[in-house]
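Here is subunit A:
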Amino acid sequence: MKLLMAVTGALFVFFVLMHMYGNLKIFGGQSAFDTYAHHLRTFGEPILPYEGFLWAFRVVLILSVVGHAYSAFYLWNKANGARKGRYAVRLAGAAAWRSTTMRWGGVALIAFLVFHLIQFTTHKVNFNSGVSDATIGESPYQLVVASFQLWWVVLVYLIALAAVGLHLQHGVWSAAQTLGCTTSVAARVRAKALAMFVAVVVVVGFALPPLFILFGIVE
Partner candidate 1 sequence: MKITVKVWRQTGPEAPGKLVSYQLDDVSPDMSFLEMLDVLNENLATSGEEPIAFDSDCREGICGMCGLMINGSAHGPLRTTTCQLHMRSFSDGETITIEPWRAEPFKVLRDLIVDRGAFDRIISAGGFVSVNTGSAPEAHSTLVPKVNADRAFDTAACIGCGACVAACPNAAAMLFLGAKVTHLGELPQGQPERDSRVVKMLNQHDHEGFGGCTNVGACADACPKEIPLDVISQLNQDLRRAMVKGY
Partner candidate 2 sequence: MTDDLIDGLYREGAPIRDTKAPSGPIEQRWSKRQFEAKLVNPANRRKLSVIVVGTGLAGGAAAATLGEQGYQVSAFCYQDSPRRAHSIAAQGGMNAAKNYKGDGDSVYRLFYDTVKGGDYRARESNVYRLAEVSSNIIDQCVAQGVPFAREYGGLLDNRSFGGVQVSRTFYARGQTGQQLLIGAYQALQRQVAEGTVTMYSRHEMLELIVVDGRARGIIVRDMVSGEVETHLADAVVLATGGYGNVFFLSTNAMGCNVTATWRAHRKGAYFGNPCFTQIHPTCIPVAGEHQSKLTLMSESLRNDGRIWVPKKAEDRNKDPRQIPEEDRDYYLERIYPAFGNLVPRDIASRAAKYQCDAGKGVGPGGLGVYLDFSEVIGRVGRDTVSARYGNLFDMYKQITGEDPYEVPMRIYPAVHYTMGGLWVDYDLQSSIPGLFVAGEANFSDHGANRLGASALMQGLSDGYFVLPNTIRDYLASGPYPAVDESAPEVVEAKKSVTSRIEQFLNSKGTRTVDSYHRELGHIMWEYCGMSRNREGLLTAVDRIRTLRKEYWSNVKVLGENEQINQSLERAGRVADFLELGELMCIDALHRRESCGGHFREESQTEDGEAERRDEEFAYAAAWEWGGEDSSPVLHKEDLVYEFIELKQRSYK
């Protein structure tokens, strides 16, 4: 169960890093970003059909989300089963707080993902009435830029990013622990540092585009 969680979690990390790299292309301007989005869909053609790679990737991701969430809830439930009698005084210490953030942080991430997918992948919802749908057209770049001109969309993303950061900061280290790579004090310190590094990189990397757009640096 734990292994499933760790492997799926690690896959997410991989995806998130890829995704961030892609997003940063927004600084490369419209064409770079659009090419990337397009490239995603044509990757592997003609061996794979249009969007073939993307779909394969999506399937893996979807399975991962399901597996990840399943094991998360399984463990959560098991933990509740393992302590039916509650403490009158809440568990003290920073460590206990971490488990709460992991669980609720994970749930928050799911909620965000739904919102995010609706917005960017499926419906291409445009919340910004100031920019006509026509302009957005088939350019994801325009969609992204239009969306992030709204402060509240940015806020939602920043909150989500905070959740991602916390989740990763513990999660990356945790995956190393679960995979049995941290069997000495030194290895543990290294894994912690790596986790912090990944978390910071991801948060900063994702946060840059929305902020830059909001403040009008990228238009």
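To be clear about the criterion, a contact is a pair of C-beta atoms (placed from the backbone, for glycine too) under 8 Å apart; a residue touches a chain by one contact, two chains touch by 3 or more; residues count from 1.
With respect to how the candidates were assembled, all candidates are chains of the complex that A comes from, given by their letters.
In this text the structure is predicted, and so the values were computed from the model without any measurement.
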Worksheet entry | Numbered candidate touching subunit A, per complex, among 1 or 2 | 1
Fill in: candidate 1-touching residues of subunit A, taken from the complex the two chains share
1-3, 5, 74-75, 78-79, 81-93, 95-96, 98-100, 102, 170, 173-174, 176-185, 187-188
